[in-house]
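There's a structure below that I have some questions on.
Apart from one protein chain that is not included, each protein chain of the complex appears where it belongs.
Order of writing sets the labels: A, B and C. Residues in every chain begin at 1.
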Amino acid sequence: MSSDTSTALSLTYAEAAALGLREAMSADPTVVALGEDLGRGGVFGQYRGLQTEFGRDRIIDTPISESNIMGAAVGMALAGLRPVVEMRVIDFALCAMDELINQAAKNRFMFGGQGRVPLVARMPIGIWSASAAQHSQSLESWFAHIPGLVVVAPATAQDNYSLLKASLACGDPVVYMEHKELWPNASTVDTNEIAVLGAAKTLQHGSDLTIVTWSRGVGLTLAALNDTQLAGASVEVIDLRSLWPWDQRAVFESCSRTGRLLVVHEAVQVAGFGAEVAASAAEAVGCRVARLGAPRIPVGYASVLEQESRLSPEKIARAARALLTAK
Amino acid sequence: MSSDTSTALSLTYAEAAALGLREAMSADPTVVALGEDLGRGGVFGQYRGLQTEFGRDRIIDTPISESNIMGAAVGMALAGLRPVVEMRVIDFALCAMDELINQAAKNRFMFGGQGRVPLVARMPIGIWSASAAQHSQSLESWFAHIPGLVVVAPATAQDNYSLLKASLACGDPVVYMEHKELWPNASTVDTNEIAVLGAAKTLQHGSDLTIVTWSRGVGLTLAALNDTQLAGASVEVIDLRSLWPWDQRAVFESCSRTGRLLVVHEAVQVAGFGAEVAASAAEAVGCRVARLGAPRIPVGYASVLEQESRLSPEKIARAARALLTAK
Amino acid sequence: MESVGSTSRLLNLYSEMRRIRAFEDAAEEASKGGVAAWGLAASDKPALVRGPLHLSTGQEAVAVGVCANLERADLLTSTHRGHGHTLAKGADVTRMMCELFGRSTGFNKGKGGSMHIADFSVGMLGANGVVAAGIPIATGAAHALKIRKLPNIVACFFGDGGANRGPFLEGLNWAQVYQLPVLFVCEDNRISATTPTAPMTAGDGVSARAAALGIASIKVDGNDVAAVDQAACGLVKEIRAGGGPRLLHAITYRFKGHVSVDPGTYRDAAEVAAAKLRDPLLISSAALRERGVTDKEIAQIDHDAAEEIAAALRDAANAPWPLVTEAYEDIMNTGAGVWK
Partner (left out) sequence: MESVGSTSRLLNLYSEMRRIRAFEDAAEEASKGGVAAWGLAASDKPALVRGPLHLSTGQEAVAVGVCANLERADLLTSTHRGHGHTLAKGADVTRMMCELFGRSTGFNKGKGGSMHIADFSVGMLGANGVVAAGIPIATGAAHALKIRKLPNIVACFFGDGGANRGPFLEGLNWAQVYQLPVLFVCEDNRISATTPTAPMTAGDGVSARAAALGIASIKVDGNDVAAVDQAACGLVKEIRAGGGPRLLHAITYRFKGHVSVDPGTYRDAAEVAAAKLRDPLLISSAALRERGVTDKEIAQIDHDAAEEIAAALRDAANAPWPLVTEAYEDIMNTGAGVWK
């Protein structure tokens, strides 16, 4: 599924995903995509042009039937296809939880390995454009908790290309979480870069503090490094990229050098995936840990309220500074 | 909603819940219950006799329509009732996630406090009787992660009486998680005991190690204290009872005395609620932490497989010993 | 209100539709700018109304014709496209506009915005960001009314696209099983976001589906407010008499894109132009003129509506923002703020 020619293209996060899917569909006739409004390119343009290229049989416009979209994908996978499921925003995927958790995730085990469910369920996450409480969630920790699910959260156009292809190739159900605020972000994509699920990327090396983050948190964390609060601090930044499997080796190695771990994510902090990373590091390495996530409040509509649920470079820098100066 | 006469009764966990609900229904005509097979007493006898006493209008047999059961409960709550929702086992509640998360949990906030959703959603959890992967989950960490939800997990008949009444009185949506293996457990219930949501119970005092647990983990942890591996160790055991709110004060106070925290739960360890407790203690107290939960595998049918997902006194004692002797 | 079919009633219906149209037009204008989406680039003009704004422009007759038959104590559940329902149910225009502007004086204190517009004080239990999610809530509210032996009913609006979601079946079955006082109203604009609904929908539509559940329905021209009013009047009477649920299938057309920033280019321009000839305001004003209402009287109504909305816009623009601390309120009595 890798392309023949080496190319470095400038693509947005949305375009990179479309390209990755397009290449996978060209290479493998069993790859299909289904969801609402895909024919018009998807809500965020991430399917633009694909129905024209591959036809209505493979880029499938569906009724508003989230349960059946996900359930049908399970049946398709069992009957020889590799479906990409579009849930539009993760909040609507809540209408398909039985199908994802009870039917997709457990299938391979429950039936003793008789079948496989190679589906990629795309569930855009995150706060975007004053969309309020029912269109702003980030529920990655839910899926990390479920045996049988792979959980992926790309932060860049490159990763949205490479990780989508890796997810399509992996053969087990993948919850693929694109962040809605990243769609327009453009950067260089090397189509020869192959991603490995479970391998983090260390974006910046440092010796005083390790910051582990993913998705929208990555860009904000890198921006935080310029904050005056962090002047003089040597910070290592790790983009986790996939939350299950997650790169324990890279994280533990880093924290045992720095002695301090801050986990940063946009999701609600309480029982967020940061708790898993922090608890694991505390257990395995015994380093100091801290988390920065959203308070346990629904996302509000007015900017001043929404802001309380958002990450910012300033908040990240403050949390990092607090950890650096602790005790 | 407290009873007039002081009584100490011997009741099973199921009977205690039935009594608590019966008293609440007698005291408050707006309390109703809805779910499948309630007229015949519920799958586990936890509604036995109630339809005869209160009639079909208040103990409501429903179609197999989990989405509508939960969604109707939201509408009932908004229109002046205090519904108890029976989901039978938590696995089926996955068919009602939009209704619980998007509709119930966020309602009060999203509408600026115009309404309240005082519903109690009962979702029996846990491994029981070779029920395999689709009837054995414990998903408490999911709900702890969701702003707007209260999360309760009683471990004893007393608590199933007192916490159910407290949940009915609380006025916000409560995810109420009874453990299926506890139904027949009988103990003394004092009907004058009033439970406060968010208050843990310290069941045993100790100075070497704090074990925090809940639900089925409580009895198994107490049993583990007799294991030879723990001979000579002074262990403090805390039953958390409610996971949101959770008693941070009691837990932090205990770990700062003992310097070691083990969190024990039946749910999958990865991104389980133990991660939240352990990470919080590591952050706030800086004590050594460890977790014992299930491996990230679906629950298998054959005993030998199911056993791998179960807690046991021996496993708990081993984890406690490992933490006591660490570094 | 005056008796169905009377001129004074029709004047009221027209006037209510005009208020909604004026509200939608103003909200649309105020939403310009903001983020890139639907093929449009972000503008640098900051939007006064932010976030997804689903306009009911062109569909006013359904909301108005149905709500004319509701009492204040009757309840209503809505969709993502809920402005018309909210105003028609009697909500205050200014508090509504304040909510869209994200101000603390809005119905939801700025916490919900357009997609969660609600006025519980007039029985409007909320717009909803999830398609068809209002249906189960409506059945539960009606169930409560029945259990509490109250004389009121619930109106439950949903879209043609929503009829393909499971809760449609579960909710209608439920309402009929318990013989609940609900009027289901399908606002059939024949489109679901950017996708025509018909090719995604098997069978003969919502009325046939309701009939299969034993629920009687009426199909009506949803752009003719008099026709909607009359049909709703009959169905509401039957429901109030204890007849159980009913369904109103109203055929209408969405003049605008799916959300305010969507230019709707996926639709045939000729189709849109033809549909606009059947603007419910044109149909209604023509009917009024036939009954002898003068152009001047109509112009006065239009003028009053414009004034009312202009005042609401001014008030909303000057209203205070929520305090940061309010982000931690109205969640639960235990929990955030205390516990975090």
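The working rule: a contact is a pair of C-beta atoms (placed from the backbone, for glycine too) under 8 Å apart; a residue touches a chain by one contact, two chains touch by 3 or more.
Note that the coordinates shown come from a computational prediction; the quantities given were computed from them, not determined experimentally.
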Of A:A14, A:L50, A:M123 or A:V150, which residue touches the hidden chain? A:V150
Considering the whole complex, which of A:T12, A:Q51 or A:Q103 touches the chain not shown? A:Q103
Out of C:P199, C:G243 or C:P263, which touches the unshown chain? C:P199
Who touches the missing chain here, C:E170, C:D224, C:D279 or C:D330? C:E170
Contacting the left-out chain in the complete assembly, out of B:K165, B:R241 or B:R296: B:R296
Omitted-chain footprint on chain C covers residues 164-170, 172-173, 176-177, 199-204, 208-209, 211-215
Please output the residues of chain B touching the missing chain, sorted low to high. 36-37, 39-40, 43-45, 61-67, 91-92, 95, 128-135, 184, 270, 295-298, 300-305, 307-309
Go through chain A and note every residue touching the omitted chain. 30, 32, 57-58, 62-63, 65, 67-68, 70-81, 83, 98-99, 102-103, 107-115, 147-150, 170-172, 197-198, 244-246, 248
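As a working rule, only the chains that are shown with their structure count from here on.
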Euclidean distance of C-alpha centroids - chain B vs chain C, Å: 40
Whole-Å distance, C-alpha centre of chain A to that of chain C, is 35
Taking each residue of chain C in turn, which ones touch at least two of the other chains? 108, 110-112, 116, 128-130, 166, 331, 335-336, 339
Two or more other chains are touched by the chain A residues 91-92, 95, 132-134, 270, 296-298, 300
